[in-house]
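Report on one structure; see the data block that follows.
One protein chain omitted, others in place.
Going in written order, the chains are labelled A, B and C, and every chain counts its residues from 1.
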Amino acid sequence: MTLEVGVLGYRFMGNAHANAMARLPMFFPDAPAIERSVLVGRDETALSEAADRFGFSSTATDWADVVDEVDVFYNLGPNHVHAEPSIAALEAGTPVFCEKPLAPTLERAESMADAAREAGEDVPAGCAFNYRFVPAIQYAKELLEAGELGEIRHVRGRYLQDWLVDPDAPWSWRNDEELAGSGALGDLGSHTVDLLRFLVGSDDLAGEIERVSGQLQTFVDERPVPGEEEETRPVTVDDAYTGQLEFASGATGVLEGTRVAAGHKNDHTVEIHGSEGSLRFSLERLNELEILRDDENRGYETVLITDEDDPYVDHWWPPGHVLGWEHTFVHENYEFLRAVAEGNRFEPSFEDGLAAQRVLDAVERSDERGEWITLE
Amino acid sequence: MTLEVGVLGYRFMGNAHANAMARLPMFFPDAPAIERSVLVGRDETALSEAADRFGFSSTATDWADVVDEVDVFYNLGPNHVHAEPSIAALEAGTPVFCEKPLAPTLERAESMADAAREAGEDVPAGCAFNYRFVPAIQYAKELLEAGELGEIRHVRGRYLQDWLVDPDAPWSWRNDEELAGSGALGDLGSHTVDLLRFLVGSDDLAGEIERVSGQLQTFVDERPVPGEEEETRPVTVDDAYTGQLEFASGATGVLEGTRVAAGHKNDHTVEIHGSEGSLRFSLERLNELEILRDDENRGYETVLITDEDDPYVDHWWPPGHVLGWEHTFVHENYEFLRAVAEGNRFEPSFEDGLAAQRVLDAVERSDERGEWITLE
Amino acid sequence: MTLEVGVLGYRFMGNAHANAMARLPMFFPDAPAIERSVLVGRDETALSEAADRFGFSSTATDWADVVDEVDVFYNLGPNHVHAEPSIAALEAGTPVFCEKPLAPTLERAESMADAAREAGEDVPAGCAFNYRFVPAIQYAKELLEAGELGEIRHVRGRYLQDWLVDPDAPWSWRNDEELAGSGALGDLGSHTVDLLRFLVGSDDLAGEIERVSGQLQTFVDERPVPGEEEETRPVTVDDAYTGQLEFASGATGVLEGTRVAAGHKNDHTVEIHGSEGSLRFSLERLNELEILRDDENRGYETVLITDEDDPYVDHWWPPGHVLGWEHTFVHENYEFLRAVAEGNRFEPSFEDGLAAQRVLDAVERSDERGEWITLE
Partner (left out) sequence: MTLEVGVLGYRFMGNAHANAMARLPMFFPDAPAIERSVLVGRDETALSEAADRFGFSSTATDWADVVDEVDVFYNLGPNHVHAEPSIAALEAGTPVFCEKPLAPTLERAESMADAAREAGEDVPAGCAFNYRFVPAIQYAKELLEAGELGEIRHVRGRYLQDWLVDPDAPWSWRNDEELAGSGALGDLGSHTVDLLRFLVGSDDLAGEIERVSGQLQTFVDERPVPGEEEETRPVTVDDAYTGQLEFASGATGVLEGTRVAAGHKNDHTVEIHGSEGSLRFSLERLNELEILRDDENRGYETVLITDEDDPYVDHWWPPGHVLGWEHTFVHENYEFLRAVAEGNRFEPSFEDGLAAQRVLDAVERSDERGEWITLE
């Protein structure tokens, strides 16, 4: 059986997922057969050009016509378009893969998670936190789950970008609260929170995040509208946020996300200290993991996670032939599509998307109220 | 005229300052002439041995006999001994150089700063934040003051150590609230806060820290008493703290200090992002500064701050012949003793020590009250 | 017009090129249309499985049936199979893309270059030195050609692997002189020499390599035959080589290649010092280039070569979304196929393959004769 896939969104994320789908047969021959069936968007010309390039057999301008016609629905549109089509698809019993953050508001994220719950376990609803699928992160997870770092003491997650350092960088939907929900907080923070939850969130490790403090900051209040001379629009989201965490286990943490860190392009860093060791990872060197195991190491080992028995690596190239950012999409598509074909639960799920959003929402409330916020 | 120096404390800090004094004539020949006159402590045997080794001409067991007899008084004892002798010295008109943190409580730090204020500007009262005197930090300060990084957006300070990772690491006065005031917060955090204030605290840059949130955590509640079998004592201070900052300018920041970060010996890191560039510094590579200037750089430059025209370097060795941790003490002693000889104000002063303490006290209150704390 | 492509070899290199071809339409839409037409090999079962997976429409077991039937011929077999089919293809007027090193012996490489010369400029004969097509290397080339590093003084090229550190690592054709020509020298050294020639070999920079000294070493004399218990076969090639170079300009250099450098998986490093700056590159961090320009920098900048206007990057992802090893194959296939479609010369050509081989042959002769060897 070939799964017919419908995809909403044909820009950056559309491209990343279409590429991932296209690469499965050569590198993951046991992945379910799929057809890139229908690409959904509003601008017909651009859509048609994209469908051609991404290898889709048809296009549609109304997602409502698609969500119950396909075997799988990918929601890769801007944040404010996540909820309605995803819920409709789930109500039609169609598995959904939705980009992160799950929704611009906690309320809508909750509706989406509700819809997923009602659709049932055999209708996977995945939230596309692709960084879980970096081989080095999977390897780190294995070390952590095996107890190699002992009890978790501290985590540190930061996601630094610089594309808004320049006050004249153009306005986009990502600067608008209505469309995006929040700025660095949702866009970057959702990745960081999910990664930390994935790595240390199990009950045997740090458990869930229980208490949060945070702040948001906007440094540039308005930005020029692209193509429209001398017009500006207000920036209604944060350029940057910081946060502090306490986990159920008592482990503590700090968070940062910013679009104004000069010199950092896509620097997503996670660092973990346990009672028996430490780990460091940076997305800009995604093939590497820095590992310190107290009983064996005096300093961090810089390990290239590209050996044949490292996660997913046997599908690719020999040791030392490094992978790129896009490979994370191949891995998550492989896992998600297998879950669809087998009617299994997939993680990160809408629940995980919601859990991340709860933390970020608490960061925002902490900033507003000047209080530490305890999560339920 | 030769300045007679009295020093209270003959362990780690006593050694570091005695060494610094001993090295001035060869490398800083324009430093004031001094005599290592009297070393103060309680254990006469150890004291006498130390006086011999450190080159002191006499010893005393009561600081009260010393503070008004010498030209300069160094207070290098544990935190709980900082206030009384320092105040007595200042009341006697004797300049004081006191180790950090200024005092175990904010109240006592305020008394010390009061005493310094009353003693007047020509009686220097210095707080020995030696990391201001790393050449790379002085160089960073020059860049920042010259506006090379533009407006400050974010700061990040963390001080990671690992000597308490092991639950069986022995108890010491540093684990006791009465004697130390706090744990990582005061010991490590005071350095970090001072360094950030030094680098970006001027009104042209980020200004003072205005708002703070924080948390403290103790992971190991009791520790074995050294030499006394099977006895333990309670740990009444924090093993680690985290904090968030907002500066007067709106710049934001995060802080961390911990004694349980496996693999980090003395890793004091400061990172700064401005609208036109970024900086990174780590104490474990103290000869290096990482610099990014937006208009010249695409990535950080790793610069060895050992050129002849770099701060203090002309006193030492040719380019690339790296300095060590102890050299910071030579620099601060040089500056402090010059201030004493000339009756000038010295910075970091007791006011700076107090300012750092106010921030740390706010971190502690934030942890207790579950609120963001606004500093007056 | 669609170019029909025939490919000899279906293992590691077959996979890398098939993947590259498959990715062109989505990312390089202006690349010539191609059909993965026929895959050539000897083991019919394996071949057929590979053809399926790599997307070839047919298979053949005799290259002689293929070379004059297709529009382009890729020779991706072991070194000893490079000469005959490539020459036959060129004699038939079929453009050839051949993996490196060009041939196991200098003599055969010369025949291949002769055949390419006779086929004429409009029949491209490319030697697949893929590392020329790393964006960071292309960027380095631009800097060098623009004179940003001044006169070249030194180069340093080393290629470190560790897969033969273990004396029990199995024997393969790569350990056999007959089949491979040489060991680390040809396999790794050909990449290094080509990269150095590409970067500094133009007459305005260092010019050609004029004088060479070298040594070869085999540390493990025999290795176990895979699957055949207790049988071993002799290792008749080098495990490692070193070399020294002098260029026409007087610039000097050192070379190293080894399969027994514990801890290095695929560490191909090139470093260049000029009168006005320096560069460093390592394949294990292939998105990065370290750049020092004397008039602007005091230390190396670590630059992520992933900006939109960096070579090839606009075809892929936003800044900081790093590429992998395989992307170099997409770039070289794009360039090669365009040259084929337009009947243009392609570089690296068989001439370049031959030039690299001449240097390596001189390294080998230097080792044998105990002399520096001057190249003609």
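By our rule, contacts are C-beta pairs under 8 Å (C-beta built on N, C-alpha and C of every residue); 3 or more make two chains touch, one makes a residue touch a chain.
Not measured: the values here are computed from a predicted model.
**Q** Would you indicate which residue among C:256, C:288 or C:335 is in contact with the undisplayed chain?
**A** Result: among the candidates, C:256 touches the missing chain.
**Q** Who touches the missing chain here, C:240, C:286 or C:323?
**A** C:240
**Q** For the chain that's not shown, point to the residue among C:84, C:222 or C:276 touching it.
**A** C:276
**Q** Please give every residue of subunit B in contact with the chain that is not shown.
**A** Touching the missing chain: residues 12, 15-16, 18-19, 22-23, 25-27, 29, 53-55, 161, 163, 264-267, 283-287, 304, 306-307, 316-327.
**Q** For subunit C, enumerate the residues touching the unshown chain of the complex.
**A** Its contact residues with the unshown chain are 149, 151, 153-154, 156, 158, 160, 165, 167, 213-215, 217, 219, 240, 242-244, 246, 250, 252-254, 256, 258, 260-264, 273-278, 292, 294, 297-300, 366, 370-372.
**Q** Pick out the residues on subunit A that sit against the missing chain.
**A** 288, 291, 296-304, 307
Methods note: only the chains that are shown with their structure count from here on.
**Q** As a multiple of 5 degrees, what angle does the CA superposition of subunit A onto its copy subunit C give?
**A** The C-alpha superposition of subunit A onto subunit C needs 180 degrees.
**Q** For the two copies subunit C and subunit B, is the contact made of the same residues on each side, with over half of the numbers shared, or of different residues?
**A** same
**Q** Please name the chain that ends up farthest from subunit A once chain centres are defined by their CA atoms averaged.
**A** B
**Q** If you average the Cα atoms of subunit A and of subunit B to get two centres, how far apart are those centres in Å?
**A** 41
**Q** Determine the centre-to-centre distance between subunit A and subunit C, using the mean Cα coordinates as centres, and give it in whole Å.
**A** 36
**Q** Show the residues in subunit B shared as contacts by 2 or more other chains, in ascending order.
**A** 297-300
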